[in-house]
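Shown here: the complex without one of its protein chains, the others still in place.
Presenting chain A:
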Amino acid sequence: MAVLQFFPPSSPVVSSKLHAVVLFNICDCYVRRPDQADRVIGTLLGSVSDGVIEIKNSYAVPHNESADQVALDVDYHRNMYLSHLKVNPKEVLVGWFSTGFGVSGGSALIHEFYVKELKEAQSSIPPIHLTVDTGFKNGEASIKGYVSSNLSLGDRPLAAQFQEIPLDLRMIEAERVGFDILKTTVVDKLPNDLEGMEASMERLHSLLDEIYKYVGDVVEGRVAPDNDIGRFLADTLASVPRMSPAAFDKVFNDKIQDNLALVYLSSLVKTQLGIAEKLNTAAQIL
């Protein structure tokens, strides 16, 4: 009796984490794709730990697609991979990306190629396939990650099944840079220290206002109390160290004095530089 077997993902891959730079690179490649191409594909590099694939880097690979066949520039892929390894040997091949919505016909063939590549590299994980819907088909940014598992009849392989895995799109680096900069098409000026600080303070202020309002509402009985939120607020308040006003004043004033001393020092140095320059030019006239 032939048994239709479905191998559940033998891999330890549970989820995947996408870095913002990869997304930007894919968008850039798509914008710069050749005239006749519908989609761009490319290689993903990154690292694996505890079943989480971190996708850290990527590069596009030229390819040709017709109705029934896909030609991938394998040499290009290998050259580029070697070049990338020279810079950062810790970033290894983890999979491939393609633009477009979901998995399409030619994808199985390309995926097979990457499965082989990864096997050769003796990687412990199967490749991940990332799709980025650059066409915004459903009116939303759909970015998905898949791993494939084999569907076979007895020993005969029948098909490959692509299974979606959770994708972490939080992108901490992008947060560091600031979404304000990455979100708009043109930013005229980078925010400096104080402007950034001001924005942060404003956000903090509005958050405090919100909490204030919420607590007020609960106390007045306008909003049903939520124990979780209440506990969270209590914890937050408890985390502020208790200090006597005198002690706090002392710490505060000390800190302020330190800072003032530093500012004073730096202006002193600057003045010194000014004088030194004047003296040097005077010496030249001699």
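Observations on the structure shown:
Note that in this section a residue touches a chain if its C-beta (ideal position, glycine included) is under 8 Å from a C-beta of that chain, and two chains touch if they have at least 3 such contacts; residues count from 1.
The rule is simple: contacts and distances are computed from a predicted model.
For the omitted chain of this complex, the UniProt record lists the protein as "Eukaryotic translation initiation factor 3 subunit H", which is one of "Eukaryotic translation initiation factor 3 subunit H", "Conserved oligomeric Golgi complex subunit 6", "Tubulin epsilon and delta complex 2" or "Trafficking protein particle complex subunit". Residue in contact with the omitted chain (choice from A:14, A:121, A:187 or A:219): A:187. Only one of A:74, A:234 or A:265 touches the chain withheld from this view, namely A:265.
Here the missing chain is touched by one residue of A:203, A:231 or A:250, and it is A:203. Mapped onto chain A, the footprint of the missing chain covers residues 19-21, 23-25, 27-34, 40, 56-57, 59-62, 76, 79-80, 83, 86-88, 132, 134, 136, 140-141, 143, 169-179, 181-194, 196-197, 200-201, 203-204, 206-207, 240, 243, 248, 252, 255-256, 259-260, 262-263, 265-267, 269-270, 273, 276-277, 280-281, 283-286.
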